[in-house]
Each structure stands twice: as structure tokens, then as C-alpha cells.
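Note that one protein chain is taken out, while the other chains of the complex remain in position.
Up next, subunit A:
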Amino acid sequence: MKYVYQVEKENYEDAGKASTDIKRTLKTIGIDRRVLKAVAIACYEAEINIVIHSNGGTVTFEMDDDGVITLSFDDVGPGIEDLELAQTPGYSTASTKARSLGFGAGMGLSNMKSVASSFQITSSPEGTHIQMTFQ
């Protein structure tokens, strides 16, 4: 099972639609509630990050035959200057617009790490890649 969603830069109205769709898909196949919530939280945080911080990108959801779920987030830049700092709870570079809409508390990456079974992030000016697994 694999789905790919496009996410637009600064499209705050549609931000979160991919996460909603993925959660609905998982609900229909009766996945464990704890895993479902973890996937939904991590996906929503990462999707919002693409909207707020990047020039746009994709969300990819995959589930293998053993039920292991992989979420991948790929954007087209401009990248994260200091990855270590970006993962510090409370650190944020979000715009005033993003903050006025309830985001940019600096908890996104740490939230993702805390709910995922595995978490990997790489970043360059060409783009940021995040991959998380859930089981």
C-alpha cells in the first residue's frame, strides 16, 4: 500500500489534509489505536512543517506486508541550516503568519521523534528529507 500527496508552500487551508486521509485509510483497516494516533500526530507535524518552512514537497505513506508503516517527507528546499538546533524543543524559525495560525511553537521535530519507532532527518539547501517508521 502506497500513497503520495503533494503539499504546497504556505497553503494553510489545506495543511493537514494528507494526514487526515492517511488516518482514515488506517482506520478502515483496523490498525491499533496507539499506532494510529502516533502516525497521525507525526504526519500532521511534518506536513505542517512543509507548509510553513519549505518551498513545497510531498508526503509518502507506505505500509508493508508485516504492517510496518513508513512515512517520508521530501521538500524542495531551502533546507534547515542547523539540524541540531532545529531539533531542540522550543526552537522555532516560524513566520508571524504561521504563529498566528497556531504553529511554530518549536515542538514539531521533537514531537515526531517522540511518537515514531524510528526517525531520520537529512537536510541540504536542495531539500529536507524525513523518514519515520511505526510498528
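Assume a contact is a pair of C-beta atoms (placed from the backbone, for glycine too) under 8 Å apart; a residue touches a chain by one contact, two chains touch by 3 or more; residues count from 1.
Here is the rule we use: contacts and distances are computed from a predicted model.
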item: Hidden subunit of the complex - UniProt protein name among "4-hydroxybutyrate CoA-transferase", "DRTGG domain-containing protein", "NADH-quinone oxidoreductase subunit J" or "Chemotaxis protein CheA"; value: "DRTGG domain-containing protein"
item: Chain not shown: contacting residue from A:40, A:63 or A:80; value: A:40
item: Missing-chain contacts mapped onto subunit A; value: 12-13, 15-16, 19-20, 23, 33, 37-38, 40-41, 44-45, 48, 101-108, 110-111, 114-115
